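Below is one structure, written out as structure tokens; the observations come after it.
A single protein chain has been omitted from the complex, and every remaining protein chain is retained in its original position.
As written, the chain order gives the labels A, B and C, with residue 1 at the start of each chain.
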Amino acid sequence: MKKIINDPDQVVEEMLQGIVFAHPTVRRLPGYNVLVREVISQKVGLVSGGGSGHEPAHGGFVGKGMLDGAVAGSVFTSPTPDQVYEAIKAVDQKKGVLLIIKNYTGDVLNFEMAGELAEADGIRVEKVIVNDDVAVENSTWTTGRRGIAGTIFVHKIAGAKAEAGADLDDVKRVAEKVIDNVRSMGMALASCTVPAVGKPSFSLDENQVEIGIGIHGEPGTHREALKTADEITSQLMDKILNELNVSQKDEVAVLINGLGATPLMELYIINRKVSQILTSKEIRVAKTYVNNYMTALDMGGFSISILKLDTELKELLFAPADTPALVQN
Amino acid sequence: MKKIINDPDQVVEEMLQGIVFAHPTVRRLPGYNVLVREVISQKVGLVSGGGSGHEPAHGGFVGKGMLDGAVAGSVFTSPTPDQVYEAIKAVDQKKGVLLIIKNYTGDVLNFEMAGELAEADGIRVEKVIVNDDVAVENSTWTTGRRGIAGTIFVHKIAGAKAEAGADLDDVKRVAEKVIDNVRSMGMALASCTVPAVGKPSFSLDENQVEIGIGIHGEPGTHREALKTADEITSQLMDKILNELNVSQKDEVAVLINGLGATPLMELYIINRKVSQILTSKEIRVAKTYVNNYMTALDMGGFSISILKLDTELKELLFAPADTPALVQN
Amino acid sequence: MSKHVAAIIAIGQAIITNKEYLTELDREIGDADHGINMAKGFEAVIHKLSGLDEDKDVGFVLKTVAMTLISSVGGAAGPLYGTAILRAAVPAAGKFELDAMTVQAMWEAAITGIKERGKASRGEKTMLDALEPALEAFSVGIRDGKRLLDCLNLASMAAQNGVEYTKTIVATKGRASYLGERSLGHQDPGATSSFIMIKALLDFFRSQGSV
Partner (left out) sequence: MSKHVAAIIAIGQAIITNKEYLTELDREIGDADHGINMAKGFEAVIHKLSGLDEDKDVGFVLKTVAMTLISSVGGAAGPLYGTAILRAAVPAAGKFELDAMTVQAMWEAAITGIKERGKASRGEKTMLDALEPALEAFSVGIRDGKRLLDCLNLASMAAQNGVEYTKTIVATKGRASYLGERSLGHQDPGATSSFIMIKALLDFFRSQGSV
């Protein structure tokens, strides 16, 4: 394992210190792996988080117009309820707190337990569960779809709604509207390596890719030979659009997300094809994000997220944000 | 070679299309690999560029408060004079144009020739040459030091000066002040692969790193065994601070730059140590940037840049910017 | 050190010993952290118990263990095992010795807790596929009037069979469910850690020559 770290057991601690040194607008709760806004205004609080290793998610989205608190678990491991509970208490302004949870059993259970603890203190807590990954079959009998990079849209839009002074139910409603209208899918060229494990989480042949990869290296739908960027993009877009009810004249937002080790050059080549596909279907692209937003350590690969917009979502998506990883005027 | 591309010969063309689709504030000069601001105000024009493969540099820094035009050569190859010449003509508002060139023979020669062509048209052209990389010995007898990620500070600060309405000489003066006060150094864990070459530019053993790597995979000072993040950071900081005249009470800006395949987690761990080193020397950190700004395709590694600030530089560094890769309020 | 604290430490050591093994299983159908998380949790537990007064009852000790696991394991296993032990602590409250009936009640409470928290049932390739058959075997032993040690032995064997069984089924809960059919043939990490804990308890009591 070749990594620029000191000690696999200290990566989260040292990273959080590095984040706080870099970004004066975020503050760490002493003794906890929780980042909160330096200044929290009188509004509904938004808390998200999950395992570490997805940077800039989630700490990078703490700030004006997005999250109020982000809880960092160990690498790829959901944070524990006590940590989430502290975050909820720290951001609550007596207007209630919305938990934005990615649909992983661990995340759901730990955030739920934290919510129960906070509710016992008299704090109003609601939750939404993001499940945008169409690589996984949705079914009420199983865990359902995973939450991946589409989560960023939930942070952005629910964050803007809260910033605008909406109440908890309304912020939750808008977050759920985003979840209902966002679909994502990814692929990997190369595995990530969890520092504490020390070897790649999976291995692919020289010419093999994993279609539908998860952001922790979980397998997707299948493996196949590496194809061209246009072919891969078309393949993912087919699946995404198949699960999203968009048609001519609809407006969407696009997020091309690098998984950690993919050059921006390649993400833009992918975006070219995404744009072409949408344009050919007369679907309008209102806004495009291309960057590393929800990574999987040093994984090679990317995901595409498409959010179907309506007037409300569009306006909130375009609202200002000021966080370490996303600034928008 | 495992890359998400269509054709190695088309990567720059397709990337530029993808950038323009994503960012409505940048426009491509038809027929040229040049990105310019959609709206260019009445001010001194700033043009930079170089080989492609350094994304988001340089196209990502075209916008309010930074560059007016960016010229994209082939991967790791300086653009040709005709391309740069078009950029100069497109951004000139009769107030002259400053060329921000990284110190590579190819870049210097091609930009110089372009400047000569533009001057023959009556456009005032000045140039500055960025040479922040302390891994390379400076000497008037040789090519001198290379230009690497410190260039971003030149874009930011000269851009802010031009935006404020300064004239060409003044913008050039401030750009040179930045160059005089910024020093950088990098290291690599793993090589990049140029698409048209198809194999890694160099190879390192499982436990070996290259200290002082260039942003095209050029070797640095030496190879050595992989050490801890803190040790590597201290080593680079020693060299940087040795070449930069900073002392107690001075203020600096820090840029921790990922080379393309390095997780943000690791960059923050590095920033933690950089902060600690500066604090221990009673040097104040006024602003910190941690991200991929000047990459080398899929290279694993990072660079540190330290800019010594004075009142003027600090104010310009904090001025607003609105570009695809850097937004600041 | 009280016997119940010693037993828990023995369980913890078994988990720590199997850290790599459990992680490796999770690497195949999950995210390669089950052993790491569980070992971290039990290291915290062992540390916590070492500072505990001698005079605490089993219920109190288990509550301490549960809270420690909940706040240190993370992932799916943390809240699930944490909830299980928290529930098991209820019938054990105030007790310093456990009879077979109490152990059975604790075990039932634990499983109910896991099911409520995780909304899974047997056959979904989870820890329940080890814990439930183990409880059944344990209960049969009790019903047949066997000694606690023998009941535990039956439970351990049933858990081991449950672990084997998980190889033959598709996961529909937890991270492995994302694999669908590809989870077939792989052994569930959570079922395995459950078996390891039951087996460790059995070995502990055997080594004590008691019960």
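We take it that contacts are C-beta pairs under 8 Å (C-beta built on N, C-alpha and C of every residue); 3 or more make two chains touch, one makes a residue touch a chain.
Small disclaimer: the values here were computed from a predicted structure and weren't measured.
**Q** Using the touch definition given at the top, which of the shown chains does the missing chain touch?
**A** By the stated touch criterion, the chain not on view contacts B.
**Q** Tell me which residue among B:Arg146, B:Arg183, B:Lys239 or B:Lys273 touches the hidden chain in the full complex.
**A** Here the residue in touch with the unshown chain is B:Arg146.
**Q** Determine which one of B:Gly45, B:Gly159, B:Gly214 or B:Pro263 touches the chain that has been left out.
**A** Of all options in B:Gly45, B:Gly159, B:Gly214 or B:Pro263, contact with the hidden chain holds for B:Gly214.
**Q** Have a look at B:Gln17, B:Ser48 or B:Ser78 and name the one touching the chain we're not showing.
**A** Selected residue, touching the omitted chain: B:Ser78.
**Q** Determine and list the subunit B residues touching the chain excluded from the picture.
**A** 51, 73-83, 104-106, 109-110, 112-113, 135-137, 141-143, 146, 194, 196-197, 201-202, 214, 216-220
Heads up, the rule we're going with is that only the chains that are shown with their structure count from here on.
**Q** Between the chains shown, work out who touches whom and classify the graph as line, ring, star, complete or other.
**A** Contact pattern: an open line, chains touching in sequence.
**Q** If you average the Cα atoms of each chain, whose average lands nearest the overall Cα average?
**A** A
**Q** How far is the middle of subunit A from the middle of subunit C, if each middle is the mean of its Cα atoms, in Å?
**A** Chain centres of subunit A and subunit C, defined by C-alpha means, are spaced 32 Å apart.
**Q** If you average the CA atoms of subunit B and of subunit C, how far apart do the two points sit, in angstrom?
**A** Centre-to-centre distance between subunit B and subunit C: 55 Å.
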